[in-house]
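With one protein chain withheld, the remaining protein chains of the complex are depicted in position.
Order of writing sets the labels: A and B. Residues in every chain begin at 1.
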Amino acid sequence: MATDEKIMADDLRIQQGITREQPFHIQVNGQTVTAYPGETIAAVLLAQGWKMFRHTLLSGEPRGPFCGMGLCFDCLVTLNGEPNVRACVTFAKPGDKVERQI
Amino acid sequence: MKTDVVVIGGGIVGCAAAYYLGKKGFQVLVVEKDPAVGLQASGRNGGGVRQHGRKAALPLAMESVKLWATLEKELQADLEYSRTGNLKIAFEEDSARDFERELAWEHENGLREVRMLSAAECHEMVPGMTSKALAGKLCSSDGIANPMLVTPAFARAARKLGVKFLLNTAVTGLLWQGSTVRGIKTASGEIEAGVVINAAGPWAARFAAEAGCPIIIGPGRSQLMVTERLPHLFIDKWVTIRGLGYLRPTRSSNLVIGSAGTRNDQFSNHVNYYSIAVQAERLGRLLPELKDVKIIRAFSGITEYTPDTEPYIGAVPGVSGLFIAAGFSGEGFCPGPLTGKILAELIAGNDPSVSLTPFRPDRFADAIKTGIAVPPVAYPFDSICKVWLPDTNITYSELCN
Partner (left out) sequence: MPELRPTPLTVIGAGPAGIMAAHTAAEAGVDVTLIDDNPLPGGQYYRQSPPEFKFSNPTDAQSGRVDAPSVLNKLPHPKIRTLHKTLAWGVFDQHNLALADGEQSFLLPTDRVVLATGAHDRPFAFPGWTLPGVLGAGAALRMIKTQWVLPGKRVLLAGLGPLQLALADALIKAGAEVVCVAEAANPFQSWKQLPKFWGHWDRLQEAVTYSSALLKHKVPFLFNHAIVEACGREQVESVKIARLDGQGSPIVGTEKIFEVDAVCLGYGLLPSIQLAAAFGCELSFDKRLGWYSPIHDRNMESTRQGIFVAGDLTDIAGAKVALLEGQIAGLTAAHQLGAFDKKTLDERIAPLLPKLRSLNRLADALREIYAFRPGLTKVAKDDTLLCRCEEITLGQVKEAIANGATDVNQVKLVTRAGMGYCQSRFCSVLIAPHVAEATGRDLSDLSPFMVRPPIQPIPLKILAADAAAKAVQ
């Protein structure tokens, strides 16, 4: 099935039926990324199609959001220098520096 | 039911005794009130395999450390034991003087690997401390292990030797024939045995009293917090910080933050909110890098203390067939295995490998019977740190009860 017009190419944000406010920028591993007011860091990353947020301490396996409500702690990123922040319950702010824990 | 030896209490001492007795060919039954072995002090302590700081139990601890070196091979189990040393840090004159006194006693007893540290050395070993240390004391042959693995490892090895375990069963009393013990009573029946070991920790008093050899023993609390895994462990050894508690790194890079030596009147194994809040506050002030570290769980176990913080170990005088090993006053993890071995030696009719004179079970019996000069149970942490809530004069122990 062809990509529906509801999704912009390479942006998994749903467009129809919603008006977002003016976007701002955050940094993700040095890359400038668009974010909208009200979005969680997880949403910002997932909107880019990035599912992998970190690698585990022990075996270095890739992980990303699993429970989406702050209980599983798999969506951990480093935010403005603070490690192990749950991306799915943390709202993005302008100028945030996010590091996927690679 | 009939067996050779009944052990009351499935803690580290009880399970170790059962194991060593099993090795000598005895039929042993361990009776434990909890659903599993090692759930109280034996499983909820900081995991320090420590010699320095001991008083009368120093020779016992030193022999114990020699035994610890062989345990993983003997029990065919990973106990996460490592000898990275044990460090104590003092921020006040009183504590520093205590260290010097300890050092003198330790050198006198042949513990060579212990020395005083300068303030600078303390700060090097524990980087990031915001308060200026006064002095430190390091024993490099001390170590750490994972308490949650040790008692079950002894139990498993004991089972392989035919030792039986009766869990979820409280012992209600002893069986007697005159002044000879002939077994125990439980809610579900009697068990006959020629020898009974009272390794019941904080609950040991009733069986001691029944034997006409009362002991002074009071419930204590060991409380721990465990952090998330730290990407960089800033310490590799046990660190005691006078007035705060202790820090112990785990094999999986978590930090255990513990305190012990407080009264526990209610025999509670519930965590006390104020004591972890106070500890968190002090730790956050001393080591600000830990402020953002998350606590994943806190738990608490029931320990026991005596007036001189020394245990009662040995044959109970005045009766036959009854032995006791209890009252380790927050310091039972290191000597636990050797104590079990010594009990097995005694029961087999041999002399103990370490002198048990300081641990005579009847050393307070006269005072108790006459009621004269009965010493109170000593709770070490109370004397080390005083804590105030606004407009009150509450001690740390009171906070915890």
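Keep this in mind: contacts are C-beta pairs under 8 Å (C-beta built on N, C-alpha and C of every residue); 3 or more make two chains touch, one makes a residue touch a chain.
The structure displayed is predicted, hence computed values, not measured ones.
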| item | value |
| --- | --- |
| Selected residue (touches chain absent from view) among B:Leu67, B:Ile235 or B:Val271 | B:Val271 |
| Residue of B:Gly194, B:Gly284 or B:Pro317 in touch with the missing chain, whole complex considered | B:Gly284 |
| Identified contact with the non-displayed chain, of B:Leu149, B:Val196, B:Ile216 or B:Ala260 | B:Leu149 |
| Chain not shown, touching residues in chain B | 35-36, 43, 148-149, 152, 155-156, 159, 226-228, 252, 270-274, 276-278, 280-281, 283-285, 290-299, 386-390 |
| Chain A residues that touch the omitted chain in the full complex | 1, 3-7, 12-14, 16-21, 36-40, 42-43, 46-47, 49, 51-53, 56, 58-59, 61-74, 88, 91 |
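As a working rule, only the chains that are shown with their structure count from here on.
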| item | value |
| --- | --- |
| Chain A and chain B, separation of their C-alpha mean positions in angstrom | 48 |
| Touching residues on chain B, where the partner in the complex is chain A | 228-229, 231, 253, 292, 294 |
| Complex interface listing, chain A residues touching chain B | 57, 82-84 |
